[in-house]
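In this view, the complex is presented without one of its protein chains, the others remaining in place.
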Amino acid sequence: MTKPSLAVWKFASCDGCQLSILDCEDELLAIAGAVDIANFPEASREVKPGPYTVSLVEGSITTPHDRERIQEVRAQSGVLVAIGACATAGGIQALRNFSDVKGFTDAVYASPQYISTLETSTAISDHVKVDFELHGCPIDKYQLIRVLTDLLQGRTPLLPSESVCLDCKRAGVVCVMVTKGEPCLGPVTHTGCNALCPSYNRACFGCFGPKNTPNTTALADRCTENLGLEDEQMIRLFRTFNAGAPAFRTESERYENQNH
Amino acid sequence: MQVYRFEADALNALIATLRERGYKVIAPTPMDGAVVLGEITDAGQLPRGYCDEQEKGVYRLKKTDRDAFFDFNVGPRSPKRYLFPTNHVLWRSRQENGRLEIYSESDDEKPFAFLGIRPCEMKAVAVQDRVLSKGPFADRIYSNRRQKALFIPVDCTRAGKTCFCTSMGGGPEATEGYHLALTEVIDENRHFFLARPGEENSVNLLECMQAVPATAEEIKQGRDLIEKTAACMGREVNTAGVAEMLAEYRDHPHWEEIGKRCMNCTNCTMVCPTCFCFEVEDHNDLTGQNTERTRQWDSCFNLSFTYQHGGSVRHTNKARYRQWLTHKFSAWHDQFGESGCVGCGRCITWCPVGIDVTEEIQMFQEKTS
Amino acid sequence: MKTKTIKVDYLARVEGEGALSIAIQDNKLDHVHLKIFEPPRFFEGFMRGREFSEAPDITARICGICPVAYQMSSAHAMEAACGVTLDGPLRELRRLLYCGEWIESHVLHMYMLHAPDFLGYESAIHMAADHAEVVKRGLHMKKVGNAIVNLLGGREIHPINVRLGGFYKIPPLEKFRELAEQLKTVRDEAVTTAQWAAGLDFPDFTQDYTFVALSHPDEYPFNEGRVISSDGLDLDVNDYETRFKEQHEERSTALHSVLDNHITYFVGPLARVNLNYDQLSLLTRQVADDICWERGCNNPFKSILARALETIYACDEAIRIIDELEMPEAPFVPVEPKAGVGCAATEAPRGILYHRYTIDEQGLIQNAKIVPPTSQNQRVIEKDLYHFVEQVMHEPDDKIQWQCEQAIRNYDPCISCSTHFLNLKVTRS
Partner (left out) sequence: MITTDVLAPVVATVREIQQETQDTFTLTLETPEPFNFKPGQFNMLYIPGAGEAAVSISGDVTQPHELIHTIREVGNVTRGLVALKPGDQLGVRGPFGRPWPMDVVDGRDVLVIAGGIGLAPLRPAVLALSAKRAEIGRLTVIYGARSPEDMLYAREFLGWKDAFVARATVDTASPSWRGNMGVVTKLISPVDFDPTRVIAMICGPEIMMRFAIRSLSALGVEDDRIFLSMERNMKCAAGICGHCQYGNYFVCKDGPVFDYDQVRKLFGVKEV
């Protein structure tokens, strides 16, 4: 039996999510034993031709060229897994979606005329069919191993999409929102990090994106009505690494348009 | 029954004795801005000189000018965390060429001695007993840990603003299941504990603290404190007819209103000392040969909780909140012959948006009367 | 006329996307272009209007390989703007965190990205088939480097525990002590690494370089120091932009940095070791002697040795910090916003990382400028390639290609960082 093949693709991103694979120090050689790492430029010069059994796609679509390239990736992939906040929600670079990209280009580059970019940074699923989304900025490497294990054994990966609070309480962490009055996105954020921030005494800033059925409005109301946050702060709270995720985007726009 | 008295300083001897007898001592201790249950090895780790201020969605730990050990109410953790661990391996299996072997995981946790837990928490243990060890099937891990555990609750001599144990019959005095129940008495001159040995023969625990029979005066001092506490509960529920009302009004528009405020974040169920729902999960290695099956706390607020092929039964916030409240205050009576709520107030304090069960019940009572 | 082009469309084993193109005409080199096509992400642009306290979390996302560097530079720049300086255990803990990132990043580069070039493997995974022990050693070292970042930062990629003024929470002392034990093993492995790396075949290639690095009178530089060079530059960080300027070239989404408008310079481990040799720990210097390390080494291929030496140093330093560690009174000191400008440069594993911010009295960011190491090295990489290709021009294309890639990897370029980067293309005639 031939080994299933794995390809790793990069679009606009910081490389952190794919680095998670190399950070599986204990499991890396086992992974390499279980799958044929056929295309992973960050780790290997060798590029084997597709099709690939599983493709991991990191990064968001921000250039006309990438918009074409993702179609090719899809065509060559059996199962396509979008990894990380960039690939699932447009990433931090989706902040451009809320303002004028030209302003940004002018601010950063002395000769902006050389820069070719799209107006928006968008998730992979906005362009092609995505079979599974792995959340996080960055993804959690243990979740990645679970997803790969499931896919290799022919199962549909199933990761919880409930709130960070669930893991926060399971871990016995003391709630930062209730004890310190800090605006915590945990109640509306997707689990996967084991409530990392609260366990370090800080409020969750939503790097895993919205949970299933998030009630962002109830949280935002509490923040502004009881915790003394200003509208501008609410906008910033929802606009970080998952600013482009629909639930977070809608909530920030509600504040921007003053209809709350 | 004989009531004893020992000096406050003797707590350390008690902790040492419990440890000598092989117990892990679980007691309140300050951590990250709250009094939580945790393993302690020394009385110095008790939250001496701390009190908590609780309101809906708010908890603040404060320093007091008193030297009391137990001057606070309940924190976010309860004995449930120990008797019914949050995450636990149920069994492991090995699969090779179609053959399957299943190895049950033994639970080699040391027995727990709960020191300084609250009467409502004692009551909550009794409520969980009915679910997890007294039904047609018993949970092995819970039942074994429960049987081996030792309980030394301390009566409440101060009521929290979110407490309503008197409404639910949970406190403020420990009445059942304990090995030794303590009342802390502190005034300008004295600082001592009253001790009531429970049904089980636990008088021998008193020796290490050099306890002596308490005087009538001392006993009265303790009694007064408890009575005063009972008289100033932070909250209240008129339980008459609540079970019937909630079962009757499953379609009431008020559910919709709560649904708008509830974030289905699961905090209330996680902190509730009686909530028992769990989830099981398999973890494989990359070869697929070795599997570990674990279970962890779950919550009826989760979308996946009612997932069946095709979708979740309770997909709206409103339905999930209704399930929770109705289960606690209504269905529990049918299922286990008592209420699922002991009035500890945790779900009120630890709800990040401050939803208050007592207020919601009252609201239903007003809207349906 | 015969023109021949060698193209590497997608540079492997570097972080981010870049390409290289070499044109050879009548056996004479026509041009060498390093092209960076990493899509622009506009960090400086969207930092405007954000809160000063958000800078460490946001800028970390520039690079998944060296997020700690971004957190350190941004935190120090903001603290400078607000007039706060960290000392005592908090300052030491920040150094410790950086040690973790250096170990992790250097080991990743040495074992997984660079060593396969020397030994002729496509990747460390291919290399593992014949050198399992070597690769496993690398993985173990990397794991412990990551464990430092994990403990103190919360996670290895985009740590969450760094804040202005210090940390959100300081883990308990015993956890650090456990790490120190593991670090002792890794230090031994780092010594073995240096000895092993010294035995590799280095192309005979040296150039005249202007090395630039931070320098501090009392310590090997991590988080602070003056900007010095092998040509006598000695600059306060606040004056960095008076001498260093960035230029933007068409073929790239990255900016190139030059010194005094024309000087190409070299940052990173080789520059640091050359400029700060005496600050290395005794053990590091002993190992350097053992492996016959030449002071002022100017063979960029030997950067792998510089990394190995710095890895020993980082282990030593981490162990020292933990041994002497006292718990700070509070995990952070308060930092109140103050309108003004703050600059900071810290030593990322790949070289100097400079940040400058202007903030208003509420702490909102008015302006941000970030100069990553890779954009500082880009010109020196091209220059190296230019001279290196001349040396190897007679070789078959696939060999030129591989060797050029190796020459680029000497710098451990992090293209994602350059925000603003590689395909090889050789055109021959």
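For clarity, chains are labelled A, B and C in written order, and residue numbers in each chain start from 1.
Everything below uses one rule, namely that a contact is a pair of C-beta atoms (placed from the backbone, for glycine too) under 8 Å apart; a residue touches a chain by one contact, two chains touch by 3 or more.
Because the structure is a prediction, the values reported are computed rather than measured.
When the full complex is examined, the chain removed from view is found to touch A, B.
The chain not shown here is touched by just one of B:Ile102, B:Val212 or B:Ala231, and that residue is B:Ile102. Touching the missing chain, out of B:Arg196, B:Arg261 or B:Arg314, is residue B:Arg314. From the options B:Phe6, B:Phe276 or B:Trp350, the residue with contact to the chain not on display is B:Phe276. By the touch criterion stated above, the residues of chain B touching the omitted chain are 90-91, 93, 95, 98-102, 104, 131-133, 135-140, 143-144, 147, 247, 250-251, 276-282, 284, 288, 291, 295, 298, 300, 305-309, 313-316, 319, 323, 327, 330-331, 334-335. Mapped onto chain A, contacts with the missing chain fall at residues 149-150, 153-156, 158.
Here, only the chains that are shown with their structure count from here on.
Each chain gets one centre point, the mean of its Cα atoms, and the points for chain A and chain B are 37 Å apart. Computed centre separation for the pair chain A/chain C is 25 angstrom, with centres defined by C-alpha atoms.
With touch defined as above, chain C holds no residue shared between interfaces to two or more other chains. In chain A, the residues touching two or more other chains are 201.
Residue ranges of chain A in contact with chain B, taken from their complex: 27, 30-31, 33-34, 145-146, 148-150, 152-153, 160-163, 165-166, 169-175, 177-181, 184, 186-188, 201, 212-215, 217-219, 221-222, 226. Looking at the complex, you find that chain B touches chain A at residues 31-34, 36, 57-61, 76-77, 81, 86-87, 260-267, 270-271, 283-288, 296-297, 299, 302-304, 315-317, 349-350, 352-354. Taken in their complex, chain A has these residues touching chain C: 10-20, 22-23, 25-26, 28-29, 32, 37, 40-47, 62-63, 65-66, 91-93, 95-96, 99, 101, 103-105, 107-111, 114-115, 117, 137-138, 193, 196-197, 199-202, 205, 207, 236, 240-241.
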